[in-house]
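FYI, not all chains are in this one, though none of them got moved.
A and B label the chains in the order they appear, each numbered from 1.
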Amino acid sequence: MKLDLDTILGAMLIFIPISIAAELLHLNGIIIFFTAALAIVPLAGFMGKATEELSKQVGAGIGGLLNATFGNATELIIAIFALQAGLFEVVKASLTGGIIGNMLLITGCSMFLGGLKREKQTFNSRVQGVNSTMLMIAAVGLVMPALVSHLFDFNTVEALSLGISGILIIAYVASLLFSLKTHKHLYDCGGEECKPHMSRNRAILLLLVTTAVIALESEILVGAVESVSLSLGLSELFIGVIIVAIIGNAAEHSTAILMAMKNNMDLSMGIAMGSSTQIALLIAPVLVFISWFWGNPMDLVFNQFEVVAIIASVVIANMISSDGESNWLEGAQLIALYAMMAVVFFLI
Amino acid sequence: MKLDLDTILGAMLIFIPISIAAELLHLNGIIIFFTAALAIVPLAGFMGKATEELSKQVGAGIGGLLNATFGNATELIIAIFALQAGLFEVVKASLTGGIIGNMLLITGCSMFLGGLKREKQTFNSRVQGVNSTMLMIAAVGLVMPALVSHLFDFNTVEALSLGISGILIIAYVASLLFSLKTHKHLYDCGGEECKPHMSRNRAILLLLVTTAVIALESEILVGAVESVSLSLGLSELFIGVIIVAIIGNAAEHSTAILMAMKNNMDLSMGIAMGSSTQIALLIAPVLVFISWFWGNPMDLVFNQFEVVAIIASVVIANMISSDGESNWLEGAQLIALYAMMAVVFFLI
């Protein structure tokens, strides 16, 4: 089954030349956007694999750090190009979409498909508890600027966004110390999936090549957002929350679901929840600092549906995962919640 | 003790002819309203019993389905007549009242009275976990339209209400599959209360007769709401949340509390929490579809106190029930919460 995924991803690489050709030939923006999106999916997948393989070969500490830093590199690259293009709403929407997509849709599909033929599946609730609490704290941090934005002038909201971003990054570093140093035995990986499958040099080469091509495709993708928004009548919010958020993680998401179907819920939940945590506590604050450094600061003022979506997702994902058990119905519940939110984001 | 309840309910049937007479004689609206309300209480009780008896005799699958569908039939009938009369605020308020009344007042009284002479009572926390999560998801779904209503025109809110209603019904059907098919052993009933006490034909007859009379009394009741609201100075919100919500469930509620006093917390919680779940995931969406089918669509825009009341009730009921244990203080806490909400709804 794992072979299948690799074959599909390999075949999708054909979209790299197609999207570049579409861009050079100035084809319709919709064609450019979707071919670039389809090209990024396998690239993100191979980049994730390269990161993972490399991290297995450099010792747990540095390896964990690698994973923790490059785990959502595709999202970060797309977001940086969107920042540069001034598409702040798309960036913030893709952060929201990444957080709720991982927590609801991916965890939901994993629990649903993994639980279909099983009475229940179990996972390490303590590790998930750490993730849940981190997400809850990030959620509170991310909603504060929205709450106070109508009272403040712009400079204060900027200061608030920077202050909260700083605290979130410190909290993220603390969680790395926890998982990589003081409590690393909780995160021990003993299975077959922890052994290296690729030489170190090949992993480094793959990492460099995929990063470069992802950057190119991201620029193409971002350049076509506005045109897609106009032609298809989709809001930038919907494009960010539903589409951009899915592209960067599609391959990783497939892995999470496949792992759940093989009853390895710890790995599955680790990928999905870990990715949400990383977006909220690292990617979002880093983007704030980057934009501030560039002199065109993005604040952390999310709109109220994003705020409610993030809070509700964190609370419900925590309710479902706190007992360390899952079944297909819990998966279906998370998917239902995601569907309701998608309806709202589509209608707005 | 069970006999007592039946005797009281039997005696209350006298209010059927009284309320009909009051209606025909065009007596004061207050008299009509309260005699009709008192007539519905025993009718709802006997209808519930008929449903229960019938469901024991048709096998677990169909039986569960029967219970799941007719469990809140009284509320549904009252709501349908109120819909027809255009009393949308009363309908929505009675949904809110049904959800929080079951979760806070009935569960609270059960835990309080059941826990008075006991160190603690235990119940199946896994079953309650399924209910809690369902309620949380329903709560999020029910608050979405309120959140976005001030941004949208009416057609969009209607589309959103229909979309969310559809998802809630699917989620409810999924929970039926879970409890009646894939995980039915979690819901096994072994006690004396699971054996039939009535012949099948008698149960069917009782079900038909009570349904017919409840429909009649509901029409009388709804016809008098406006007049009661005017004469007593009570808002339609208060009448819906506190009064209408109680009438349809009074008998069932008594059973839940009596079961808790006999230390059968699983059954008690099953009745109260199950009823809340059913109102949120089945009755509310069905009413949206019925009203839409009639061409006079009711949306799901609850007012902000209803929203806060629903969310707070779900979160706190989940906190209290997640450990599978209860004591009198937890009951008192739920009652205190209900009291605070009743104060707000009374003052509005």
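To be clear about the criterion, a contact is a pair of C-beta atoms (placed from the backbone, for glycine too) under 8 Å apart; a residue touches a chain by one contact, two chains touch by 3 or more.
The model shown is predicted, which means the values in this text are computed figures rather than measured ones.
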(message) Just want to confirm the stoichiometry: 2 copies shown, so how many copies does the whole thing hold?
(response) 3
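We take it that only the chains that are shown with their structure count from here on.
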(request) Quick one: report the Å distance separating subunit A from subunit B, using the average Cα coordinate of each chain. (result) 40
(message) Under the definition above, what is the set of subunit A residues touching subunit B in their complex?
(response) 119, 304-305, 308, 312, 315-316, 319-320, 322-323, 327-330, 332-333, 336-337, 339-341, 343-344, 347-348
(request) Name, in rising order, each residue of subunit B that touches subunit A in their complex. (result) 126, 129-130, 132-134, 136-137, 140-141, 143-144, 147-148, 151-152, 156, 159-160, 163-164, 167-168, 170-171, 174-175, 177-178, 182-183, 315, 318, 322
